[in-house]
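I'd like to ask some things about the structure below.
Excluded from the complex is one protein chain; the other protein chains are retained at their positions.
As written, the chains take the letters A and B, and residue 1 is the first residue of each chain.
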Amino acid sequence: MADSGGDAVVVPVEATPTLRATVAHVAEAVARGEFSTIHFVVLASWRDEDPQGADRRADAEHVIDRARVWAETDLEDAGVGGTNVRTAIVGTDDYLFGPSDYARRLAAYADEHGVGTVVLDPEYTPVGNTTLLQPMEFELSSTSLDVREAPVERPTRRERLLTEATGIRFAAVFGVSLLFYFVLGDPLYWFDWVTGVASATIVAITLSRISLDHEPSFPETPLRILRGAVYVPVLLFEIVKSNLLVARVILDPRLPIDPTMNRVRVLVGGGLPLMTLSNSITLTPGTLTTRARDENLYVHSLIPSARDGLFDGSLERWTRFIYYGREAARLPTPRERDDVAILQGPEATEALPIAQADGGAVADSPSDDAAEAVNRDADAGSEADADADADAGSEVDADAEVTDE
Amino acid sequence: MSVVDATVVAGYTVGDFLLAASAGFVLLALGMLYRAVKGPTMQDRVLAVNVLGTNTVVILAMLGAALSEPTFLDIALIYALLNFLMAIAISKFTVERGGVL
Partner (left out) sequence: MIDSLEAVRMWLVVGFVLVGLFFTFVSMTGVIRLPDVYSRAHTASQADTLGAGFALAAVALVIGWDGAGFKTVILLFFIFLTNPTAAHGIARAAFEQGIVPWTEGDERR
């Protein structure tokens, strides 16, 4: 791009109630001569290879087109011509997880196109997670970008809660809580109705925005539950089978274990699918998920055969089957994709992302702040690696490159 | 006639058997208590207490079945919830001092 740094502005776009006002604000700024180019960007929370990828992309294109048309109309009304309005969808080759991923993608895009300013829509929450915007602003503040939030009249907190509370999520959480209450209580006794409805309402008001990050949708949600029901006996069988294997190892007087820490990059979305997968991995004996850093799972394995099973990725395919359907389950194993690494022992291919190498003395926790600890994971990891092993640093850098579009 | 009163062997009923099994679980719990006392790290202790808690839930449920006291199950359910909360809260607290949630 020929634009000089401060002349362009990037606006991450999503279908929010305040998108129109945000676009208007940006157009005004352009009319005042602050910027000459507007980039509307959708940061994709999906991958194009997902079965619904095409639909999601079409939705995103629709939103982004609307934003462009609004901006052009506003600029025409203001009598400003010759402004460059560009649109882009980035991040469709990978799942984006936390705010740091979104911030990184945005910063990379800005770098590439010589953009110096970011204007954020105050309601911008690309994964439907209400706590994303502030951490993302925090992440962006550590880049060279100039960040500002569009001064849009924000609906008050109370109204927001109410609009969310009438939604489908509220109904889902309310229904499930009430059902659970009646299973424990007596649905034929009037007093249980009063207390049950009261408790379910409280639960739904306080937790409906936290416990669900996607709205339950008709064909998908029951299908997922159905496919989950298919998965349960399979998982149980696996658990019993490999538990016997591990029981033999543990009861063996020689205790023939060979524990190592491993890293696997898994191709499932964040939130519920990731939880399902990592809990399944933990439940199958011999493997234990210790850490989920975005899409990288750090898995501790007790015996080599369990590690091999993990690298063959059958649980990953099952998780994809549950959440995305049968076609999505056909993919190469993590080993074939070269998404695996052993972090310890003679076969180690990568250094352990733990700062201390002194044999397990308890050190002070690396971070005091809860939110920061999560957000800075990637950075903290790379520093620790640099201390422990020179190779490690390059690995983390390689991870960062993946994020480039 | 419920299953609890059915005779397994030599005059001992399923209820007796469940009580004996509960005693076995208590013995196993004593073994886990060793790890909870010895440690050496904080996480070892939390883990041991978590396993002890799961054991307690099982013992409670079996006692409830053996003595035909269904209310024991409610206590077991609450105990399981608290046990889980304990493990999560302590392990979060040790990493992010002061920030539990």
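Definition applied: a residue touches a chain if its C-beta (ideal position, glycine included) is under 8 Å from a C-beta of that chain, and two chains touch if they have at least 3 such contacts.
Keep in mind the model is a prediction, meaning the values are calculated, not measured.
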| task | Return the single residue from A:Arg291, A:Arg317 or A:Arg335 that touches the missing chain. | result | A:Arg291
| request: For the chain that's not shown, point to the residue among A:Thr18, A:Asn279, A:Ser314 or A:Thr333 touching it. | output: A:Asn279
| field | Positions on chain A where the hidden chain makes contact | value | 180, 183-184, 186, 239-240, 243, 246-247, 250-251, 255, 257-261, 278-279, 282-291, 298, 300, 302, 344-345, 352, 354-363, 365-366, 373
| task | Determine and list the chain B residues touching the chain excluded from the picture. | result | 1-4, 6, 8, 14, 17-18, 21, 24-25, 28, 31-32, 34-35, 40-44, 46-48, 50-51, 54-55, 57-58, 61-62, 64-65, 70, 73-74, 76-77, 80-81, 83-84, 87-88, 90-92, 94-95
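Note that in this section only the chains that are shown with their structure count from here on.
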| note | Chain centres from averaged Cα atoms put chain A and chain B apart, in whole Å, by 35
